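Heads up, one of the protein chains got dropped from this complex, but the rest are sitting where they should.
Residue numbering begins at 1 within each chain, and the chains themselves are lettered A and B in the order written.
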Amino acid sequence: MKIASGWERLRAWFLLPAWIWMAVLFAAPFAIVVVYSLLTRGAYGGLGLPWTLENYQRLLDPLYLGVVVRSFGMAGATTVICLLLGFPLALFISRAGGRKSIYLQLVILPFWTSFLVRLYAWLFLLRDTGLINTALQHLGLIHDPLPLLYNDGAVLLGLVYGYLPFMVLPVYATLERLDPALVEAAADLGAKPWPTLLHVILPLSAPGIRAGSVLVFIPALGAYLTPDLLGGGRTVLIGNLVQNQFTTARDWPFGAAISVGLMALVGVLVLLMLRSEREGLV
Amino acid sequence: MNRMHRGAANLGRSRLLGGRSRLKAGCGQNCPPHTCRRTFLMGVAGLAGCARGRPRLNVYNWSNYVAPDTIANFESEFGVRVRYATYESNEEMLAKVLSGNSGWDVVFPTHNRIQPMRQYGLLARLDHGRLPNLPNLEPRFQTPPWDPRLEYCVPYMWGATGIAYNQSAAPTPAAWADLWNARFKGRLTMLDDPEEVLGACLLKLRLSYNSTDDTSLRRAEREAIAQKPLLRAYLNAEFRDQMVAGDILVAHSWATTAQQAIDAAPQLAFAYPAEGFPLYGDNAVVLRESGRADLAHAFINYLLRAPVAAAIVQTSRTATANGAAQALLPEAQRRNTTLFPSAETLARGQWIGTMPSATQRLRDRMWTEIKSA
Partner (left out) sequence: MKRWLGFYAAAVYLFLHLPLAILAVFSFNSSRFTVWQGFSLRWYRAIFHDQQLGEGAWNSVIIALTATIISTAAGTLCAYGLWKRGSKLLSGSLYLSLVTPEIVMGISLLALFQWSFRWLHWRLGLHTVILAHVAFSIAYVVIVIAARLRTFSPALEEAALDLGATEWQAFRYVTLPALLPGIVAAALLALTVSFDDYVITSMVAGVDSETLPMVIYAMARRGASPVINAISALIVVFFGALVLISERVQKA
């Protein structure tokens, strides 16, 4: 769809930094990763010839496909929970009037400290002799400590904790723009709060929700620290698998192949998502 | 120390960018042009000043391998500035160093990486003339199996893997086989390291830690999968806190981590398993890319001094390869069997070998299978 030439010129200038970014900081490194995936691992790590497709063939093994499926499941669950938890919070902040900014900063504040360190704090909270179990036992609610750590639930908790702001911020950005007159109109027409939420606010905040979901789901797919620490290394997700290849396994080409495969898979999913709606995400 | 591989890799300041950042940070909205220019120039001048000064040495080491004042004392005695950074795994360090222009002068690879690094041409030949403190090393470290003439490396710290346990655990663990005891279910952890876990399984089966054939490794894998339901988790140093708190009874552990836990909780102890155990040694090497061989040698020589090495042992709770330093330690520490086991215990130990490529791939696949089980 063409637009007037004055806009075209402006657009061309505006997109220039992004094109430079793409060429230098994305396309070139991506090409390198693809090249890596076609090589063979060197004797002690690093790379070597010959060129081969073997790394991609290895990917088709049911073992690795199982890892992919589990990772998608975990990332999906994380996204849904982040949405359920984050949307009301974003709504609250967008309606907070003068204090909006402070509430927003309060969401971000914990993230200025190291993620690893906060995960360690969760370890303290969740373990058998940790705060939660001790408190519950003192209150007489339980006898033996609950196994709160080193399972999928703990991993999910950690992931949600780590990615919540990525949902809250985009949703807030959209909700903030919401015209209060629309909500008032709904009220004037006799709608109660809940239906207003479902039929007026939610649809209007769809772009923010989509943005937030992408910003949570996709990085959650590649997470490795949280499953490691809170999951006790008991399961392998894609993030752990890739991490492993570049460290202990010293198999960079296989790691690169997994990454390219992952990017291709998500790329296809996103394409399908875009096809089914008129507007894209960007 | 060889394996702490969760962090990916670790390894001057562009004047122009330094100046530009100052510019952005220093100028607000109403900044007139000439003030901005002045700030920029000041920034550049400041950084130029920083660039001159004392000679520099860049050292890349495992974390927790020096005492708080080791570096500072070296700096003041020799009038140099040391850039000291740390890493968590050999792979981290190698990823940076493999390029050949990482900027580091002295690094500390584990012994089974020395040979590959030599093959890649990464190491500089050591000049023993500039290392007069070499005789301080224990006799067995003066001719270590991986570099009998110490042409490329100087042993620094060494250690072993074994079993850390709470003395209230019954039966008292003394062999790898005890880690499969169902009585420890849910209160047992293994190291999160494929080499170590499969190695422990191999030793339990009375096979060599360095086995490379398929059959042996497959048997080891089956053992690991059989053990998994008993495990609480696969943890490296993270088990330490929980062991001190009492959550965990028995843990697959490096001797130095166990020692740190024992320092905090006397009811804990460490056992060198009966079937045998792996040994590793971390060595100081000078990178060939380094243009500061003199300073690098001076630093390594400094580390070989008995008082310096003794001070490091006190803080890091690791076993030093420096015999003279061991003599300086207080009686209790010298007799510490966790860090310095008796000769007969040591005889059961096996130096970790370098793994060929095909075995590495098989082990890695098995690790994924074990974790997915």
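FYI, contacts are C-beta pairs under 8 Å (C-beta built on N, C-alpha and C of every residue); 3 or more make two chains touch, one makes a residue touch a chain.
This structure is a prediction, so every number in the text was calculated from the model and none was measured.
Within the full complex, the residue among B:Q260, B:N283, B:Q326 or B:Q360 touching the omitted chain is B:Q260. The omitted chain makes contact with just one of the residues A:L59, A:M74 or A:L91: A:L91. Between the chain not shown and the residues B:A237, B:L304, B:L329 or B:L362, the one that touches is B:A237.
Seen from subunit A, the chain kept out of the figure touches residues 1-3, 6-12, 14-15, 17-19, 21-22, 25-30, 32-33, 36, 85, 88-89, 91-93, 95, 98, 101-118, 120-122, 124-125, 131, 161, 164-166, 169-170, 172-174, 176-178, 193, 204, 207-208, 210-211, 214-215, 218-219, 221-222, 224, 238-239, 242-243, 246, 252, 255-256, 259, 262-263, 266-267, 270, 279-282. The chain not shown here touches subunit B at positions 4, 6-14, 17-18, 20-21, 24-25, 58, 62-64, 68, 83-88, 92, 95, 99, 101-104, 237-238, 240-241, 244-245, 260, 264.
Rule of thumb we're sticking to: only the chains that are shown with their structure count from here on.
Averaged C-alpha coordinates give centres for subunit A and subunit B that are 33 Å from one another.
In the complex of the two chains, the subunit B residues touching subunit A come out as 3, 5-6, 8, 89, 91-92, 94-95, 98, 113, 116, 119-120, 186, 189, 192-195, 228, 231-235, 238, 241-242, 245-247, 354, 356-357, 360-361, 364-365, 367-369, 371-372.
The touching residues of subunit A, when paired with subunit B in their complex, are 41, 43-46, 63-64, 66-67, 123-124, 127-129, 147, 149-150, 225, 228-229, 231-236, 240-241, 243-251.
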